[in-house]
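One chain of protein is taken out of this complex; the other chains stay put.
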Amino acid sequence: MSNTNIVADTDESFAKSAGKQLLIFALAAIVLVGSLMWGLQVLASMVGSSTEAAKAVDTEAQSITIAIREEPPQLNSALATDASSGFILGHVMEGLLRMSMDDQLEPAIAHSWEVTETHATFWLRDNAKWSDGEPITAQDFIFSWRTALLPENASEYAFLLYPIKNARAINEGSMSPDELGLSAPDDLTLVVELERPVAFFDKMVTFQTYLPIREDFYNATEGRFGADSWELLYSGPFMITSWVHGSSLLLERNPYYWDNERIHLNRINIGYITSDAGATLNFFKDDKIAYTTLLAENLTNALEQRWHIQREQDGTVFFIEFNHREGRVTENLNLRKAMQLVMDMEELVYKVTKLPGYIPGESLFPGWLQGVNDKFRKEYPAPQLRLNREKALEHLELAKQELGVDEIPEIVLLSGDNPISNIQSEWVQAVLKTELGIDLKIDKQIFKQRLAKMTAGDFDLVLAGWGPDYDDPLTFGDLFASWNLNNRGRYASDEMDVLIARAQESVDPRERMEAFAAIQQLAFDDVVLLPMYERGVTFVVHDQLKDVKRRVIGPEIDFTNAYVVDEDS
Amino acid sequence: MGRYAVKRLIQGVITVWFIATATFFAMHAVPGDPLSGDKALTEKIRANLEAKYGLDQPLMTQYAIYLGNIAQGDFGISFTQENREVNDIIREHFPVSATLGILAIVFAGLGGVLWGALTAIYRNRLPDTIIMFLVILGISVPSFVIAALGQLSLVNINEWTGVSILPVGGWGTVWHMIVPSMVLGLGTMAYLTRLMRSSMLEIINSDFVRTAKSKGVPPTQIFTRHQLRNAILPVITVLGPSIATITTGGFVVEIIFAIPGLGRYFVQAVQQLDYTVIMGTTVFYGAFLVFMVILVDLIYGLIDPRVRLE
Partner (left out) sequence: MAELKLDANAFAPIHQEQEIQSISRPSLSYWQDAWIRLKANRRALISLYLIIGLLIFTFLGPVVWQVDPAQQDVDQISQPPFADRTVTLVTEYEPWYGEGAVAGEGLRFVEDPTTQYIRLVWDELPGAAGGYRVYRNLFPIGPERAYGLPLIETEPGKRFFEDRLDLQPTTYYYSIVALDAAGYETESVETISGDVTRVITPSEARGRGLLAEGENAAVGTQFRLATHPLGTDYLGRDMLARLMHGARVSLFIGFFAPLLFVLIGVIYGSIAGFVGGVGDQVLMRFADFVVALPFLLFMILFKVVFAIGPGESGIMPMLLAMVILLWPATARLVRGQILQIREEGYISASRLLGAKTNYLVLRHMIPNTMGVILVTITFAVPSAIFTEAFLSFIGMGVAPPTPSWGSMCNEGIKTMLTTPHELIFPALFISVTVLAFNLLGDGLRDALDARMRGRE
């Protein structure tokens, strides 16, 4: 056609003017979006939820910003069970005694104490006050402990109070709460009658279930105690001044705290709540938070950033637990032995999990536990395992004969649905297949379903972990008692029960440690479990933030002694 | 019109009932139970907990109580956040998700129209090629990859320039909203761009545009009055259903950008088998979507004469 040029020409000018028009629209759109966002923000701020745009650390204000993985479900110390509640409670509450920076027991609200075979007595200091200025009395502890034991409150950690006389019976509803072995001769003296001798009762009172709660305040909240910042009364160095659910918490100095000279920080701003490790790392990189943990996959990046990386034990032991119930193939000792002889936990830690904090598992008892004079594992080293495939195959043959099968049937490994359990269960599967020719099915379940299946005994192997509740080897030692409900594999042996009873009842440290050593040996010989590793954390703290303490027991990170220094120092 | 609206509303209520019922029975068919925790429970304590949440009642009684409560707008108490009501959780977190969703839709809608029109005008030339390439990326790359890459590039930009231009995550100010909502709206934007482009192309070649041109109507007027206006119609039609995809698709963005929205709560609740939160959130979202769709339909009926409401 002859007029193509003309058409193209007009098209060109048309496109130009249309383009101009579009530009105008675009500008209008930007203005529109901007004002819309502003409007929405105003709207949103009326219903709450905002993150304070704070810096990671502020020297002037002595304030820091951090992120936590999960929001505490609630902060009633009598009911709290999870790590994030423990973390917050550790900063806003203080009990009778606490752990010092070098992990020694030190006086807190009690200035002195005494533990005998029948009684424990705590003398409270007279200047300890609640965040409303009222004094903290022995009655507040009695009320709190009784509340935790009331059957209708169904506190999961009530069992930690069982050393107190009649506590168990009250918790099980067979005795009146008034019978609890607690008394207060005066406001500042708390006398605990013990059910049986407990050598480490003073260490137990550092646990969150032993924190005080004031009765009149508790009753005034009408069942919502601990659900919001104003429904809590604080006895610790900080108090929650703002709690925006799902988004942020602000901890500020508690003016009534008795030991305020110890505290340097004015504010701890928990600005972000996210379980995404990558996001947390990015916040740290962007100088938004003062602390982050590192995963194996971020290590190279952290090195590149020239961060000062630290590592610490987190106290938890991870292991493969066997199902010892009748009718399960894993009930067979030779099969368990065969597995024990081929699983190279060093390979698991050094080549699969790849984090510097992790220690290959050798024992049910982690290395940090205190023995008589030194670390328990120094005094009583764990039995050494020499991997041996030939011997493993011999045991496997024996197992097949005993079970009367030609091939070991497929066994089931119950596992969590988080990435780390994935890697580990895939590794276990590969090892058992290549070394022993055993087929393993992985049963990956979400948290609650995994627990339900563990309780029901619906597994052969399960990847499990156990963290300490108090600072004594017994917190691990009684795990495989036949009467312990947390013994999910239902391992039952009289020998084990006798040893545990001895460790529980004795007050002689030497005798107790001997008993734990015997438990350690028995767990190895009888292959009750396969210790995989002691978990560690690899983390980075902002260069200007000093004296941050990671703890094995209690709040996992402790900022109470921390302070912010100038950039140059 | 009035009768039609009433009819739709009644249908909506029945639909919500259906959603509630489906959720309830699905939830109770889940193996495992919400009461198990890290530490094993004694029989006694378990029984106490079951009584507290009414799990000791027969299933049909529980269902009746549950329906009764929903009718009163009460979703009960959370299992994991023991002292919080599900209503509180929704009230606090839904506005965040909604804000994110609305912004994402606005981004998607405006962006889609703009890019679509632009590509159509500059058909087969450089802007067209570039934008269509981006559109293809937007359509074919999974949202979580985009979200993670988006956050990563933010960090790198902030690091490179030395100032925090935009926050990497969190929520609260206008600046927090920009990147997450763009990431959330990207897929839809890509889709709308394609739609706009093809509808625009169709209209550019249509008779009435040619007529207008030959009549000597000024190009700007042709563009705005004839082309843009008509081309936008199909885009608006699909915007309604997009609301559903976007508002429920916010999980990923909420997780990665640490935004306290309802989606993140839902995923958490599922992991924890928090019955009440799961049921509350699902029913609430379901009801929200149902009534949004009704609303959108009614609005169409009002603004577009070609749509006749029976």
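For reference, chains read A and B in written order, and residue numbers begin at 1 within each chain.
Definition applied: contacts are C-beta pairs under 8 Å (C-beta built on N, C-alpha and C of every residue); 3 or more make two chains touch, one makes a residue touch a chain.
Nothing here was measured: the structure is a model prediction, and the numbers come from that model.
Participant: Out of B:A22, B:I130 or B:L302, point to the residue that touches the absent chain in the complete complex.
Facilitator: Among B:A22, B:I130 or B:L302, only B:A22 touches the chain that is not shown.
Participant: Kindly state which of the options B:Y66, B:F94 or B:F251 is in contact with the chain not pictured.
Facilitator: Counting the whole complex, the residue in contact with the absent chain is B:F251.
Participant: In the full complex, which of B:S78, B:T119 or B:S143 touches the chain missing from this view?
Facilitator: Of the listed residues, the one touching the omitted chain is B:S143.
Participant: Pick from A:I309, A:L485 or A:L522: which residue touches the chain that isn't shown?
Facilitator: Only one of A:I309, A:L485 or A:L522 touches the chain omitted from view, namely A:I309.
Participant: List the residues of chain B that touch the chain left out of this view.
Facilitator: These residues touch the chain not displayed: 11, 14-15, 18-19, 22-23, 26-27, 29-32, 136-137, 139-145, 148-149, 152, 244-245, 248-249, 251-252, 255, 266-267, 270-271, 273, 278, 281-282, 285-286, 289-290.
Participant: For chain A, which positions touch the chain that isn't shown here?
Facilitator: 102, 277-278, 295-301, 303-304, 306-311, 346-347, 349-352, 354, 356, 410, 412-414, 417-419, 422-423, 425-427, 429-430, 433-434, 441-446, 449, 459, 538
The criterion applied here is as follows: only the chains that are shown with their structure count from here on.
Participant: When the C-alpha atoms of chain A and chain B are each averaged to a single point, how far apart are the two points in Å?
Facilitator: Roughly 34 Å separates the two chain centres.
Participant: Which chain B residues qualify as touching chain A in the complex?
Facilitator: 30-34, 36-42, 44-46, 48-49, 52, 78, 80-84, 88-89, 91-93, 95-96, 99, 102-103, 106-107, 110, 114, 117-118, 121-122, 148, 151-152, 154-155, 158-159, 164, 167-178, 213, 219-220, 222-224, 227, 255-258, 260-261, 264-265, 268, 270-273
Participant: Could you list, by residue number, the parts of chain A that touch chain B in their complex?
Facilitator: Listed in rising order, the residues are 10, 13-15, 17-22, 25-26, 29, 32-34, 36-38, 40-41, 43-45, 47-53, 67, 70-71, 73-74, 76, 79, 81, 151-159, 171-173, 223-227, 231, 244-247, 271-276, 278-279, 282-283, 285-288, 417, 445-453, 455, 484-486, 488.
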